[in-house]
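Every protein chain but one is kept in place in this view of the complex.
We just call them A and B in the order they show up, numbering each chain from 1.
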Amino acid sequence: MSSIANSLDVRAKEPGLFRRLLRSRSGAVGILLITFYLVVGLLGALGLTPFPPTEQHPERLQEPDSTYIMGTDLHGRDIASRIMDGATNSLRVALLSVALAGTAGTLIGTFSGYVGGLLDNVIMRIMDVFFAFPAILLALLVVVVLGPGLTNTTLAIAIVYMPIFARVARGPALAVREMEFVTAARCIGIPHWRILLLHVLPNTLAPLIVQVSLALSWSLLTEAGLSFLGLGTRPPQASWGVMLSESRGISEIAPWLMIYPGLAIMLGVLGFNLLGDGLRDTLDPRLRGRR
Amino acid sequence: MLRYLAQRALAFVPTLLGVSILIFFAIRMVPGDSIVAMLGTEAGMLSEAQRAALERYFGLDKPAIEQYFVWLGNVLQGDLGYSVRHGEPVLSVILARFPVTLELALMAVIIALAIGMTFGVLSAVFHNSIIDLIGQLFALIGLAAPNFLIGTLIIYVLSVYFGILPNSGDYVSLTEDPRRNLEQLIFPAITLGFAFSASVMRMTRSAMLEVLGEDYVRTARSKGLREHVVVSRHALRNALIPVVTLVGVEMGYLLGGAVIVEEIFTLPGIGRLAYNAISQRDYALVQGVTLFIALNFVVINLIVDFVYTLLDPRISYVKHR
Partner (left out) sequence: MFKLTRYCTLLVVMVLAFGVAAPGLAQDGENVLIMARAADTTGLDPHTQTAFASLRLLELIYEPLVQLDADLNLVPGLAESWEFSEDATTLTFNLRQGVTFHDGSVFNAADVQATFERILAEETGSATRANLLSIESIETPDDYTVVLNLSQPDVPLLTALATVNAAIASSDVIAGGDFATDVIGTGPFMLESWKPEETTILNANPNWWGEGPFVDGIEMRVIPDEASILAALRAGTIDFALLNDPLIATLLIGDENIILNRAISISYHVLQLNAANEPLDKLEVRQAISCAVDRQEVLDTASLGEGQVIGPLTIPAYMLPLSEFFCYEQDVERARELMAQAGLEDGFTLKVIAANAEPPTALSEAQTIQEQLAAIGIEVEIEPLELSVYVDRWLAADFDAAVALNGGRPDPYTMYARYWTRGGNLNTVVGYIDDTVDQLMAEGQAETDPLRRLEIFSEFQKHLVEMAPWVWLYTGYEYTAQQPYVSGFIPMPTDSLYSLSQVRLER
């Protein structure tokens, strides 16, 4: 009944998705970076920052020294603590938004592809509406409508990336729907939802996993971008984008304001990109090297 | 072919309609209307009759649905409405800003293609060499560095080491003073082009690697063609197809999504126009700009389709669909 599911089980058990991932150079570096990011984010979430991230010290624009290892900003807040808090916030936004977008998008896409016909057409046209904008502008619009803040940024990013997941999931669903075993399954009276769940969905997994990793990096970038424009994370909560934006014009006097948040964003995005590359190489050798 | 393009174009009509509906009602859902955006707290000093008069002025006095159909009717006649904030028809506001964005986008794409394809071809030809490694590293950084970081960095480097300030808010158009215009646009264009060059590089490299292993290239080689002829005439041409897709997608993005870079470099482009219009609740302008951006997307998609057929005679739209 569930040959596909079985084969997927086998694949998962086959020693090594993780080990194979580690064996690929990009996968290993990606995992390393992301682990580091997760640890920093976790420390931030637990409040284990050197200083409270919003505390204002009298030492404004202090150069990095032994007390403030990454210096302080215009308000006298400790950059290192804010970087950690920023990691927590951006991780929260990235994970939640991708989880939302991934789940909703996959369900919509799979359903749409499986059902086909007019409904499929209508659903995909609606998705097209979201595709008719540059992602950042769409996210910006959504945030303005919903109001800024972590939750709304999460929602905005989820809305922006949901159609991408829908498209990715729809393709395989469309293909599987024509396959013999699905017809067979339908003939012996297996309900649609079971077919969807057991036969269609597993087939979309490989591309989706790759997509998740890429979406995480986009989400990180989008959050930073929105925050840079003052529309993402609400101040005084820290966000790498806000920090970078605050460095404008005064980075001449205080380059550390720009360097550390900049590095943080780059390493975070790099981590997810590399993981994505690694996953793609491991899961789907045919896609190797494509982007 | 033409018929196919026409069909595609028609298919976009519902998309654009959807966009307009979405934007029209979304922007009106946001608290704080045009009057509040213009008057601030002084809006509270208005009497009922004064408020009503201003609502008439801003075209807010009718129910939203009625407003939408009035607007749609006007749009179909080529009238995008009037931007109260700019004191000009929306269309002329947009058209005044569009050259900046278009120029910026084209420059960014040219820069990205020049850098990206060079690195891509080199990486593929010298597969697994040190050049390849450097190229790959460059691409990774390019993809990971958001453009607002590159932009801030460029401004930092320029102002600290060269004493140049590329964001003084004194934009001059190409027709006014081409030289100064290029000076002003080159750095934002590099900013935008940098990340894109990484994508181009990766795409070119992988496409080239694929093509270089194919039969006809081997045939070409065995015919005794010199390597550079093989690379440029056969391999590159085929590697171009995915790059064209990429350029299409990127142009669509650049023609509306360069908000942050325009903001950093204080350029009066479409992205910033959209952003400002939203924060100022200039409804007509928001609607006009977003529709314009969406239209760009659509048109670019069509152009990409068209260019495909030119590049790859194997693709023919007559048979399919």
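Assume a contact is a pair of C-beta atoms (placed from the backbone, for glycine too) under 8 Å apart; a residue touches a chain by one contact, two chains touch by 3 or more.
On a predicted model such as this, the values are computed, not experimentally measured, just so you know.
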item: Per the touch definition above, residue among A:L74, A:V122 or A:A184 touching the missing chain; value: A:L74
item: Residue among B:S47, B:Q77, B:N128 or B:S222 touching the omitted chain; value: B:S47
item: Contact set of subunit A toward the excluded chain (per top definition); value: 54, 56, 60, 74-75, 144, 147-148, 230, 234-236, 245, 248-250, 252-253
item: Missing-partner contacts on subunit B, residue numbers; value: 30-33, 36-47, 49-51, 53-54, 57, 84-87, 96, 111, 114-115, 117-118, 121-122, 125, 158-159, 162-165, 167-171, 179, 182-183, 186-187, 190, 227-228, 231-232, 236, 263, 266, 268, 272-273, 276, 279-281
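The criterion applied here is as follows: only the chains that are shown with their structure count from here on.
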item: Centre-of-Cα separation between subunit B and subunit A, whole angstrom; value: 23
item: Touching residues (chain side subunit B, partner subunit A) in the complex; value: 12, 14-16, 18-19, 22-23, 26-27, 29-30, 140-141, 143-146, 148-149, 152-153, 155-156, 159-160, 199, 202-203, 205-206, 209, 252-253, 255-257, 259-260, 263-264, 271, 274-275, 278-279, 290, 293-294, 297-298
item: Residue numbers on subunit A that touch subunit B, as the complex places them; value: 125-126, 128-129, 131-137, 140-141, 144-145, 217, 221, 224-225, 228-229, 241, 244-245, 247-248, 251-252, 255, 258, 262, 265-267, 269-270, 273-274, 288-291
